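Only one protein chain is missing from this complex, and each of the others stays in its spot.
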Amino acid sequence: VPDTDDRPLVLVTPAPVERSRIFAESAWDRLNELFRVVEVRADDDELLDRLLPKAFAVVGQPDLPKARLDAATALRAILNVEGNFYPNVDYPTAFARGVRVLGCGPAYGQAVAEMAVGLALDLARGISREDRAFRAGRERYLAGRTADSVLLRQSPVGLIGFGNLGRSLLPILKGFETTIRVYDPWLPQSLIAQLGLVPASLEETLAESQFVFVLAAVTDTNQRLLGGPQLSLLRPGARLVLVSRAAVVDFDALLEAVASGRILAAVDVWPEEPMPADHPARSLEGLVLSPHRAGAIPAAFTTIGEMVCDDLELLAAGLPPVRMQAAAPELVGRYRNRPVTSHE
Amino acid sequence: VPDTDDRPLVLVTPAPVERSRIFAESAWDRLNELFRVVEVRADDDELLDRLLPKAFAVVGQPDLPKARLDAATALRAILNVEGNFYPNVDYPTAFARGVRVLGCGPAYGQAVAEMAVGLALDLARGISREDRAFRAGRERYLAGRTADSVLLRQSPVGLIGFGNLGRSLLPILKGFETTIRVYDPWLPQSLIAQLGLVPASLEETLAESQFVFVLAAVTDTNQRLLGGPQLSLLRPGARLVLVSRAAVVDFDALLEAVASGRILAAVDVWPEEPMPADHPARSLEGLVLSPHRAGAIPAAFTTIGEMVCDDLELLAAGLPPVRMQAAAPELVGRYRNRPVTSHE
Amino acid sequence: VPDTDDRPLVLVTPAPVERSRIFAESAWDRLNELFRVVEVRADDDELLDRLLPKAFAVVGQPDLPKARLDAATALRAILNVEGNFYPNVDYPTAFARGVRVLGCGPAYGQAVAEMAVGLALDLARGISREDRAFRAGRERYLAGRTADSVLLRQSPVGLIGFGNLGRSLLPILKGFETTIRVYDPWLPQSLIAQLGLVPASLEETLAESQFVFVLAAVTDTNQRLLGGPQLSLLRPGARLVLVSRAAVVDFDALLEAVASGRILAAVDVWPEEPMPADHPARSLEGLVLSPHRAGAIPAAFTTIGEMVCDDLELLAAGLPPVRMQAAAPELVGRYRNRPVTSHE
Partner (left out) sequence: VPDTDDRPLVLVTPAPVERSRIFAESAWDRLNELFRVVEVRADDDELLDRLLPKAFAVVGQPDLPKARLDAATALRAILNVEGNFYPNVDYPTAFARGVRVLGCGPAYGQAVAEMAVGLALDLARGISREDRAFRAGRERYLAGRTADSVLLRQSPVGLIGFGNLGRSLLPILKGFETTIRVYDPWLPQSLIAQLGLVPASLEETLAESQFVFVLAAVTDTNQRLLGGPQLSLLRPGARLVLVSRAAVVDFDALLEAVASGRILAAVDVWPEEPMPADHPARSLEGLVLSPHRAGAIPAAFTTIGEMVCDDLELLAAGLPPVRMQAAAPELVGRYRNRPVTSHE
């Protein structure tokens, strides 16, 4: 890092995310043009500590306890590129210092929303089930096995949790003219109503909806929010799509409800990943199984890199970031999502 | 049929469609309240010939040559409930007589549109493919197998044919902010442009689209419209969804394009139904197989019954029908869809 | 008309509409390229009678009694470019002969819909009233005179009549997330509900709506549909927009309701045109006055010419017309709109 370079210093330490996954070549070039960029390996504490005092921004989620933040006197922003806020950063110090703490959650919104709708339509029509049957020579043509097919159009939909995912879902669901009930205890009813949605209790949302999308992140208060008693409120034939985190559901109760034939479900997030090889979920007819693929697609990853470039450029120009999501001081300590580790 | 009943006489002869499939109990009751209804079995020519002279309307698609129409002096409407117009009716005579010839095509629009989007999202994200892998214990979590995943949002979409199905697709696609090219040689470009779509040639539609929906009915001029040369225009990685009729595609060329890995496709309509048990399509990884299920769902069938009631009630009141689709005199003889027979 | 020209013969006799108003130069050139075109003056019966036997189509609304139609053995279409169907055509003969009778109503849909929304927003916010006050030096800034201002968003809207105008209004109203009640006795409730609207009685539509759009054409049964008793059902502060025909309203009762301050109204169609110079409507504060301008704009007129070209080209190719509106045999004799005469 030459001293004569007066561009702001940006430390890039994205582990466990691979740098090349989130920065397309063009974004990486752009970042290096605008900033002095130094990549810091996850285990190179020495380099991190040496450069932090001059750093304008940190891209990644390294440990940033008070001592490190105190040393980072020029720091203006911490840009998390993993998707979850963990307790390895002294957030109160960062906020008091005016250091922007930004998350990349919105990058996944569209990818998860489209997958959620794809899973819902699969459940509505038995797409993957009948594809399997066709491959096995057991297909039934025309109305031979459509008795449980339903339309999404004008049907009642329920959203459990209404954050980035819910907001990305809305424009898509609008095309189906659905009535949408929303349960989110962190939002006032007025906000939900203003969007043309129906604020509702958890119970009402479950009981009145033909399609239920579980979109809530895990917090200190919502684990196993959907237990057996709650799931029993679902209508016979309801379709449940789980794309946020498995911990908000009593997973055994969910599988039981599917196994009994009372509901159909699509699951993208699992209590263990990988799931045990002999787990009975693998052979449930009423289940669509997706191995945590809803958000992890190329377009979402490279969006993160673009967001980082965009917001760093704004910050360097003295403007507020607009693409990543500012961490809420009230909430940043309340999430309980586990780190997502790669199984590739 | 008592002579003292002065309600208009409606003959119901829906074969090969089952009457109870299209008339929910409430619709059937309503029909019987408004009209004198007589059900006529498909093979009961004698009854048909006896009642036709007094019939106000025929619900179904029996043979109606000139002689029969000439005898049916009170006939005001023929309501086809099967979905295709066949040459067993003397249409010119009907039109000259002012007999309304109505089709139930719009009843299937929403069902097919939702299925088409479900299939497109399956192709976009590998939903059924990865469900199969999960069941076989071969799942890959997170980005392990999402390299070919793409978003529908803001991607270029092509529609081959723009009739009822295309119109039902539009509101759904709007939620994805796609650019939509339309090829339909029976429509002026201005009509397409006024809807906010891009009129295009077949070649441009194929070459420029990430997602292609084949929606054209079979006519006297479009069989094998999509042959090998046309399919070779598709982008690598294009997704093709075929939900109208197999005959508009060179099926072998399509399967070859999928087998080569150049494109992914979802097929709901087949050159033979059932397909041979040992057909190689059954094991193609890049194919989503659906046994002609896109339209044949309960909500579509019962919509037909409601449409029949609604339009007969209007006609009896001296008003034009608005729910079924009037046959175009210019086109009614040009369709080449084969009868869909039940394989249940 | 040279005999060696085998292009179909099209007679253009648009009076009282001026030919150059509906045919932009490009459309006129296109028409003349595709067809042998002969312009026939309104009073040149001799020419009309001489050419009719060879005519493929007539563009305009000349008298076409049975004798003339019988002589017009090659006639395939009558394209009305004035906007209303009058009893000067023997429609039953045309229909029996398979002659297409087409109207240009849809050309006006968007123009009237945008005007209707503009008038509604004017009423919602007092735009023209406060512009007048500003010009007179009587303006009040900020909340000085906004006590009666209301939002359109999420407010209840009522449509009286749901034809071309209503359909053009829908996409615009969608942007305001309104609840829309529809009263139209010629449509089944199911059709209205399928569009996401609420079928309602006239009384309910009037009583429950903050904004009421009167969109019904005049027929044999709906004159003075909105009389004093009906208007008295409107909520205090309701906004009524009249853009179809004055005859569906008891005009004196309407003005009285406005004069009393109970409702606000915008009127584009009048019982007499021009209105008497001393008519009290001219000074009503709660009225927005528009001299029948909602549809009569350049973009609507030239759309008619394009529609004519498009549909004639389709008809000449043996395809059904898709841009103009086929006259319904059941209705063509029931309209009572008066001819609109030009006052320029």
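Residue numbering begins at 1 within each chain, and the chains themselves are lettered A, B and C in the order written.
FYI, contacts are C-beta pairs under 8 Å (C-beta built on N, C-alpha and C of every residue); 3 or more make two chains touch, one makes a residue touch a chain.
Just so you know, these numbers come straight off a predicted model, no measurement behind them.
Across A:42, A:67 or A:319, the single residue that touches the chain missing here is A:319.
For the chain missing from the display, the contacting residue among C:39, C:114, C:204 or C:313 is C:114, taking the whole complex into account. Between the chain not shown and the residues C:54, C:174 or C:262, the one that touches is C:174. Across C:65, C:87 or C:298, the residue that sits in touch with the chain not pictured is C:298. Residues of subunit A in contact with the chain left out of this view: 92, 95-98, 186-188, 190-191, 306, 310, 313-315, 318-320, 322-323, 326, 328-331.
Those residues of subunit B that touch the chain absent from the view are 154, 177, 194, 196. Within the complete assembly, residues 21, 110-111, 114-115, 117-119, 121-122, 124-128, 130-135, 137, 139-147, 149-153, 171-177, 273-275, 277, 282-283, 288-293, 296-299, 301, 340, 342-344 of subunit C touch the chain that is not shown.
Operating definition for what follows: only the chains that are shown with their structure count from here on.
We define each chain's centre as the mean of its Cα atoms; on that basis subunit A and subunit B are separated by 37 Å. Each chain gets a centre from the mean of its Cα atoms; for subunit A and subunit C, those two points are 50 Å apart.
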